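First the structure, in the form of structure tokens, and then the observations on it.
Here the complex is missing a single protein chain, while all its other protein chains stay put.
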Amino acid sequence: MARINSPAELEKFRKGILSKRDPHKPCIAVCTGTGCLALGAAKVVTAFKEEIKKKKLGTKVDVVDVRETGCPGFCERGPIVVIYPEETCYLQVQPGDAEEIVSQTVLAKKVIDRLLYVDPTTGEKIVRESEIPFYKNQMRHLIGNNIKIDPKSIEDYLAVGGYSALVKALGQMTPEQVVELVKDSNLRGRGGAGFPTGKKWEFTRNSPDQTRYVIVNADEGDPGAFMDRALLEGNPFSVLEGLTIGAYAIGSHEGYFYVRQEYPLAVENVTLAIKQAEECGFLGKNILGSGFDFTIRVHRGAGAFVCGEETSLLMSLEGKAGEPRARPPYPAVKGLWGKPTNINNVETWANIPLLINNGAGFLTSIGTEGSKGTKIFSLVGKVNNTGLVEVPMGITLGDIVYKVGGGIPGGKKFKAVQTGGPSGGCIPEKHLDIKVDFDELKKVGAIMGSGGMIVMDEDTCMVDVAKYFLNFLTGESCGKCSPCREGIRQMLKILTNISKGKGREGDIELLEDLSEATRDASLCALGGSAPNPVLSTIHYFRDEYEAHIKEKRCPAYVCKELISYHIDPDKCQACMICLRKCPAEAIAGDKNQIHIIDQEKCTKCGTCFEVCPSRFAAVRRISGEPVPPPIPEEARMIIRESKGKKK
Amino acid sequence: MSEILLQIDGTEVKAAEGMTILKAAQSAGIYIPTLCHHEKLEPYGACRICVVEVDARGRKGLVAACLYPVESDLVVRTRSEKVDKTRKILLEQLLAHAPDAPALKDLAQQYGADKDRFAKESSFCILCGLCVRYCAEVKKKNAVGFVDRGASREINFVPEIASEECWNCKECFPLCPTSYLQAAYHLTEALAFPRAALKPASGK
Partner (left out) sequence: MDDDKIDKIIDKYPSDPSSLIQVLLEIQSENRWLPKEALKKVSKKLKVPLNRIQHIITFYKAFSVVPKGRHEIHVCTGTACHVRGAQRVLDTVQALTGIKPGETDQDLKFSLETVNCVGCCALGPVMVIDGEYHGKMAPAKSEDVLKNYE
């Protein structure tokens, strides 16, 4: 690819790309993000390519394109295929469907009903992607392009208007004007803390040292959050462009992408994007003839959640263990190698090109007083439409869970939404009407965090949730400061005892005491926010803690030491299904012999409970009371007649 | 360097720019307890015993005195209900590791810390880092370092270096508040140093 040396050359190049693209030409877009790849998307792509070869469609006359794209977010229904220009959306596509799709939809323009989305309430089949309720109720400014472009192609990015923001910033705005624009937009950091981005840029810009760095924090460590993964895999150029504009505004000539190594596809796509950007002249010396130099390097994380904390990230970049540094001094003053450094989250950087192109009003016209713009959430857990959703700030939590998320599967009852990962809190049903924004979430004891939103139902034990997060943090704490290392260790011990039926009076108060010290005296935000899940679950679900402590009962039937599985001899029909499926071979019985579970061998995996046919519903979970002794052998024989049974 | 005026426990204290609260307090004769701090070493901020309450720009909170830089008009309280409560529980957590450490016992008395509040931990190292930092910053030998993270963090001698350097040095030994260091050294010596590499006792 020839280097582009000026805005005029870029426009010429862009026009050239667009002229070669016929908007009416069919294009089969297949999501090849990590999620859909895990569901077999690569084989679907191969099947399409083979089908096209078979029908000789891609030879002399290019009749149809196959595009491997980034993640469009409807992960529950992957692999996802969208046929353009009609925007026909097919879900859960298998390689075997390729032939029919090509001949029916691409060539004959007919829709295949069985692959369409069916509205669960109306039964209506929906053809166009944008009309599917999951998508309709979102505002997809940042991830909307994912299904339209091949992330490995800079030409695709240019075809959708990419790099026009960089042209505008470098050519028509001073660095100070760019900073002012970001300030005016009230954009707040999307990594979790929500610090005003423009302010941070200004601090860094105003630091006297002329050597400055800009960094993309792509260490997305919150378990359950994968927004940044989708942006980096699906549209890495948008983040690159934002970073370059930021570097220009701040006066930095060297940037870093710090990507967690658990995201190999993101590392690959970002590295390739940087290479292509360098070849085209969007990175390197004298970018687009503006006189501005900027280079970016990719640096992989090595498996440490704490490195998502900005000062730990800096330590890791410097080749050291990810132990946080005290602040002040803040990275904007003394960061990487002691130089002023601006670190922002992936999603924050991705907002920048939109801001430059559309002005501050683009963000300020959306959202609430304190939180402007859109936010991408990973809506996961016990919800029908798991995936990535981009919604305006200020939407209610209930709307996200029910309108976009489609509610709770299996007819189960909603219990809580956990936001903010291990630093966040659980929000119960009574607060479903809150507007999702930085400040409102804080008021109910949670935080926005990076965007992880885990939906929990009646089968989730809140004591177990608190224990889960503390267990996670025990391993992820860097261990340097004692309030975090020791405090979390002690809290985990107490929660483990509670979950095993060894809880004692006073445990809740002790947890609260430990929480206070850990929160107030820790060196960094990992320790500082570690008590949040514990405190919020105690606040809203104290009854569950008390049931565990006083009654040795787990109301949600999760804590293994407190539950037992029992086959009701009155309901068992000796169908042998649970017997065969039991991974611990703990069920005894026969074709005509009522099954019984050997409590010594039972590992409480719950398989029997799940596989027992609903018409029998013979397996029951017990907690807080003793298991009935097994009925005598003689009583277990079933004598079958043509109808009914006799014991 | 410009002079900064701040308030510590109601007393006006003059400090130089770049000084930490701890240094400023010490210069004014105000005592703040520490465990992981040492004059010869860079401040570390790990034990958090030196936390003090500060009012700065309308925000109140606890900060480590050994690290926080002085600011003009900073209001610092070295003792308060919150500070005392925090120090007490931090001490109790450390006492679960090393109930007999003299420095911990002293402080425990001052703050009413109960050494039996938490069940005994298996390791009596309190991870103050004095040994690691001394060997790195003063001796520049790096014979001992940290390994692992979180609740599994420990100190560990590098056998290749320790077998050459430690026999004639051992300057870090008196720094250890719990004597865990000596125990760790002797264990490493017994398990990892090849007999031939040991230097004979110098008679010191």
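By letter and in written order, the chains are A and B; residue numbering begins at 1 in each of them.
Quick note on the criterion: contacts are C-beta pairs under 8 Å (C-beta built on N, C-alpha and C of every residue); 3 or more make two chains touch, one makes a residue touch a chain.
Here the structure is a predicted model, which is why all the values come from computation and not from measurement.
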Exercise. Can you work out which residue in A:Gly70, A:Gly246 or A:Gly322 touches the chain that's missing from view?
Key: A:Gly322
Quiz prompt | Touch with the omitted chain, as defined above, among A:Phe48, A:Tyr90, A:Phe305 or A:Phe541 | solution = A:Phe305
Quiz item: In the complete assembly, which of A:Pro95, A:Gly251, A:Pro353 or A:Gly421 touches the absent chain?
Solution: A:Gly421
Quiz prompt | Given A:Val380, A:Leu397 or A:Val534, the one touching the chain that is not displayed | solution = A:Val380
Exercise. Can you list, in ascending order, the chain B residues touching the missing chain?
Key: 132, 136, 142-149, 156, 158, 160-161
Quiz prompt | Touch residues of chain A, complete complex, unshown partner | solution = 34-35, 37-39, 75-76, 78, 220-226, 229-230, 261-264, 299-305, 316-322, 378, 380-382, 386-387, 418, 421, 452, 454, 456, 460, 465, 468-469, 472, 476, 478, 581, 583-584, 603-607, 610-611
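Following the convention adopted for this analysis, only the chains that are shown with their structure count from here on.
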Self-check item: chain A and chain B: spacing of chain centres that average the CA atoms, whole Å
Solution: 39
Quiz prompt | Interfacial residue positions of chain A with respect to chain B in the complex | solution = 304, 306, 321, 326, 328-329, 473-483, 485-490, 493, 513-514, 516-517, 520-523
Exercise. Using the touch rule from the top, collect the residues of chain B that touch chain A in their complex.
Key: 45-48, 51, 61-62, 64, 67-69, 82, 85-86, 89-90, 93-94, 96, 118-119, 126-127, 129, 146, 148-153
